[in-house]
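Only one protein chain is missing; all other protein chains are in place.
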Amino acid sequence: MLNRQGRPTGTGEAATSGAGTFTGNRALLQEEALLFETGRLDATGVDIDEPAPFVSRLGGLERKTPLALPGLSEPEAMRHYVRLSQKNYGIDTGLFPLGSCTMKHNPRLNEKMARLPGIGDIHPLQPVSTVQGALALMEMLGHWLTTLTGMAAVALSPKAGAHGELCGMMAIKAAIAARGEAAQRTVVVVPDSAHGTNPATAALIGFTVRAVPAREDGTVDPEAVKAVLGPDVAAIMLTNPNTCGLFERDVVAIADAVHAAGAYFYCDGANFNAIVDKARPGDLGVDAMHINLHKTFSTPHGGGGPGAGPVVLSDRLAAFAPVPFVRRSGDGLALVEVDGDGEAAQSFGRMTAFHGQMGMFVRAMSYMLSHGSDGLRQASEDAVLNANYVRAGLADLMSQPFGDKPCMHEALFDDTWLKGTGVTTLDFAKAMIDEGYHPMTVYFPLVAHGAMLVEPTESESKASLDLFVATLRDLALAVKAGDTERFTAAPRLAPRRRLDETKAARSPVLRWTPPEPIRDAAE
Amino acid sequence: MAETRYTKDHEYIRIEGDTGTVGITDYAQQQLGDVVFVELPQVGKTIGKGAEAAVVESVKAASEVYAPVGGEVVEVNSELEGAPATVNEDPKGRGWFLKLRVTDASELQGLMTEDQYNDFVANL
Partner (left out) sequence: MRYLPLTDTERADMLARIGVGSIDALFVDIPEKHRLADLVDLPRRKTELEVERAIGRMAAANVSAGSVPFFVGAGAYKHHVPASVDHLIQRSEFLTSYTPYQPEIAQGTLQYLFEFQTQVAALTGMEVANASMYDGSTGCGEAVLMAHRVTRRRKAVLSGGLHPHYADVVRTLSAMAGDDVVALEPDVSAAEDLIQAIDGTVSCVVVQTPDVFGNLRDLRAVADACHANGALLIAVFTEAVSLGLVEPPGAMGADIVVGEGQSIGNALSFGGPYVGLFATRSKYVRQMPGRLCGETVDADGNRGFVLTLSTREQHIRRDKATSNICTNSGLCSLAFTIHMSLLGQAGLTRLARVNHANAVRLADMLDGVPGVTVLNWVFFNEFTVRLPRPAADVVEDLARRGILGGVPVSRLLPGAGLDDLLLVASTEVNTDEDRAALVAGLREVL
């Protein structure tokens, strides 16, 4: 089967354009060597005194293999990492319309709260009597999440969205086993438009994936779902709002069909941010849903993590939730840490050491308390409003795969309008970099050819959106005018031009190794 | 005399006696882009018609290569491990994937001839 998910991975048609300076620097843009090239083996940025003489208890297992890790003094380290940071684009740099990823503002109050000594400097295995405030915060977060979703219970410990999916699907597998149907129900239904994590998660715990196609309008047809349901189906995994930025308007009919077939409804909550305080997944028939605290509730993405993926569960699945969880005990709070009896008799077990991403819990709680129910609803509405404003501003120039109609929090375009221009989706994205924007999500979802998924989030002002729309219009008109060089050679102004991913994959270099002469000298 | 047959999934099989050499077509390598890795089966493994025989990876995609007909793997092109680009450079020559001892020659009946495959590709 020929897989057409590919996109160009070469370096593009670029004429060489060196900085033309002695250093290679371009004023504020500084070239920065690897720390292994500037550090020295006897340099350090941390003063530590040798301990007073003592008798070692290492039992002959002292390190004999050289570490060969250079150090940096503090001023060198500051400069190294500040210069590296300047080669990165963040939300605070500019509009970051990465669809499905929800790059909303990260309030700094949240960072301050996470660093309070009573939050950041407590140990997960201290006596519970000394962490009652931490357990109270977890309980409060659980209350907010179950209230906003209309669900019975919450499992806080999953470490990220994909880990949350795993949690939800394990709860479903445990519930099916408890019904004595483990051997029979081995199939999970996943729409074509799903995030790749959905089929990966299902396969990880032994399910077989059965795909269901999207219909013409980009949503899932309940009749198509019914056609693939059967006594062998354990669950459906459905993203709602879906990855095309559309609300699955037949979600209730899908849920009913799934339940009638004896299966469970897992909802991928990656896009919950569009409907917070507008609709509750529990009312729509959802049995389990993860919530990406780093998307919906603003905890920082941090260059790819850490995230947090609490899972809300319906009353049909609540008993199978993983340990640990918080419960009331007398006039205090306790942690149930071991499965197998009592309240955790049916728990499917433990997913991670300790209790989950407390540092993310407190940031999310700080965000939610700041917004309140009124602010959370306003945030959802503004996110949807902003996405539609961008969509409306571009609809006459760029093509939409499912027609010109309202979207939720993100607007999906495809590359139909680029056909025959010599410019690809990737080229268009790279030209946005030269204009000072982070590109939108490209080539996802797979159901749209050459997809461009734009999620501006509620954090953008009208002025910011107006400039963004004007910029994309200018680029789109340039495409149509045949100015392909602006695209195929882009980016020209970024810290690096297009990188050769083929070279990286054909002969992987995954760590620094010393150049030969130095290695010889060290021996 | 060697004759070559094609699948709709863009594999070819070149038959010589009871042995078939399997690879992907020039069209397939163009669609995949730069091949960076090829995962080959173990010699001695028996593969049914249409079952996964190998995986070919470009930077951004991985595709299964299915056995055009059933048979036992008698040889694999281990040169591809160190030089995956060969698949792009010479898909029907040095870029072959594996050789099968064909179990049932009648399975070749449903496959396309070179002319049929060229027509098929022209209409994609």
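For the reader, a short list of remarks on this structure follows.
Each chain carries a letter (A and B) given by its place in the written order, and its residues are counted from 1.
We take it that a residue touches a chain if its C-beta (ideal position, glycine included) is under 8 Å from a C-beta of that chain, and two chains touch if they have at least 3 such contacts.
Remember, predicted model here, so these are calculated numbers, not experimental data.
Residue A:L41 is the one among A:L41, A:A227 or A:A470 that touches the chain missing from this view. Residue A:M351 is the one among A:A288, A:M351 or A:L453 that touches the chain missing from this view.
Residues 36-37, 39, 57-62 of subunit B touch the missing chain (whole complex, contact as defined above).
The working rule: only the chains that are shown with their structure count from here on.
Mean C-alpha position of subunit A lies 37 Å from that of subunit B. Residues 9-10, 28, 31-34, 36-37, 57-64, 66, 84-85 of subunit B touch subunit A in their complex. The touching residues of subunit A, counted against subunit B in their complex, run 1-10, 443, 501-502, 504-506.
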